[in-house]
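Below is a structure I'd like to ask you about.
A single protein chain has been removed from this complex, and every other one stays in its place.
Take a look at chain A:
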Amino acid sequence: MLANQHVLEGNRLVNDLTSSNLKSSETGIESQRIIARYMLDLGAEASIHKFHRQLNHFHPLHFFSSPDSGIIEENYSCSSYGINTVGIIRAPRGDGKEAIVLVTPYNALKSGLGEALSIGIAYSVFSLLSQVTWLAKDIIWLVADSRYGEYAAVSAWLRDYQTPKFSSLSTLDAEMCPDIDNLYDLKVNSITGSKFSSSFKRAGTMAAALVLKVRNKSDQFEDTISIYAEASNGQMPNLDLINVVNYLAVHRQGLHVKVEKLWSLLNSSWLKILGEIFESLGKVAKSLNPKWKFGITATEYVEGTATLASSLYYQALGLPTGPHGAFRDYQIDAITLEILPKFSSDKVRHSDILLRGGRLIEGVIRSVNNLLEKFHQSFFLYLLTSPSKFVSVGVYMIAFALLIAPLPIVAASLYVDASSLGNCSKSDKSTPSASLDTDEHSITIGSWMWLNSAKLVFLVHLWGAIVSLIPYVICQIPDCTPTTSFMIWVLLSMLSFLTLYSVLASPLSCAKASQEKEWALVKSVTISSVFIGLGLMSVINFATAEIGALLMVPMCLLARPLKLDVRAGTLRSFSRMIGNLVLGLIAFPPAAFFLLKGMLDGFGSVNVGAFWIWVESLWAWNSATYLFIGMVHLPCWVLCIHILLHTC
């Protein structure tokens, strides 16, 4: 158990770090030295890991490839490297096959008290673990140099851990940079005999990883821990890891645990009304039979919905919500814990945070340590509704399946209608005494009519692929502001659309008679392609598919030429027209983005460049959402607009 003595040691390190911060903050090497020395004092193996910042480029060919292959050798200079400090405790009686990783991001250049505190917590746990006898797995403590971002440091270390390069042609050696040399005079620690090394140190297969952060500036009324779990493409760590953290934090340390919420949803009145309806229904049910306990309170409902929405949103985005995302790329379960201490300014609080945070980390590490097998019992596919509640894949898939189930049916019925309508009109026009073979001929033409619309749909999808490749070209243009990049992108997209339209797709080539039902066939093929796209996407990233389906399914199902509605002139057709127009506006990806952003952050902050930045982040993180938007959503929207504007 983490005792006061460990906390004192942690506190000492925090004080050293904060004071050294004042002393020399020009290189930040001093704090690395201090941390390495403390690690050595414990008898742990300390080493440093240099890495270079890797700029995120868009490589269309490397989109789905594993994280290691997209590396380009570049000429690095001494100025653009970061230094991770790594300490490893070998389990005294373990066989060293497995390891648990503890990560504390630390920016030596401008570190606040929060970062120093997170190091203090990690150190106090580390000092405890260097003495305990129950360790079965090695412990790796990574102090990630977050001057180029937390994620970059962790992913660089993981890349060197998992896929090291033995042949290095252009990487610079430590000797070339003068200030790293200062680290090497630590050499051998006289107390413990542990050595400091510059070579990359390894432990076994990683079982789990915890990223620990302390945010100092917070206005919480109680000590809170927020859990971030989403990794790239909506991958989640095993639910058991979250459960362990939640259980230990709530029941052992008395901490308040929260997960990310969409705050704007908390104040929405319609949610509250819905919640109240559910609450009263629950009450009624309970009064009928006390065993029926499905009622939840309105506030709980609203909070759960807000959490669910945020969980869905972050998974759909496909961007990792913290440095833990780097671990998920290597199938390692990892989460980020952010400790938000109660607002106060006195020093006593520090040791309290160290004690409680340290005990929580100790408990989690001990739980993982005691596991014989890696996490596999619980869910990997889930959406959180609160730190202790979730919606599993078996439940949310039903909603999605119901949402997309009409698509193939409607497509089939549209196709059948269109072909039968064609035949009827044909037979009406042709004289009853027409020869049998012309009739057969028309039937064969009619049954192959859909090919024409399939061609159109295919071309639009091709255009979508081209549009999603255009950013690669735009990236090459130097000194582009996001706004201009976006504008260039839009212009190029439209240009390519027009060329494709004029060159390949000439929809007027068809006979006049078939035009009446052409839109129905186009709609049918569009719907089928959307169905296929959504089905595929639900396997890759469910949340994206879900949100996409929410936008696209009504749009696809409602789409009907405006001319027809105008001609009909009834109230029903008028309302359908309005609905079509609104959906056509909302479902356009940039429009949807701006609308959502405006709803969440207020419309004041919305500018055109924001979308470009967002898209840039999507492809930089190899998010499949980008491909979905480019190759499923956008073509579908174009096709629906095509149907709306159809001249029949």
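Simple rule for what comes next: contacts are C-beta pairs under 8 Å (C-beta built on N, C-alpha and C of every residue); 3 or more make two chains touch, one makes a residue touch a chain; residues count from 1.
Throughout what follows, contacts and distances are computed from a predicted model.
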Of the options "GPI transamidase component PIG-T-like isoform X1", "Phospholipid-transporting ATPase", "Protein O-mannosyl-transferase 2" or "Translin", which is the UniProt protein name for the chain that has been left out of view? "GPI transamidase component PIG-T-like isoform X1"
Could you tell me which of A:Arg37, A:His52, A:Arg202 or A:Lys597 touches the chain that is not displayed? A:Arg202
Of the residues A:Thr163, A:Asn370, A:Ser388 or A:Ser420, I need the one that contacts the missing chain. A:Thr163
Would you write out the residues of chain A that touch the absent chain, in ascending order? 43, 66, 68, 90, 92-98, 133, 162-164, 166-168, 188, 190-195, 199, 202, 204-205, 284, 287-288, 329-331, 372-374, 376
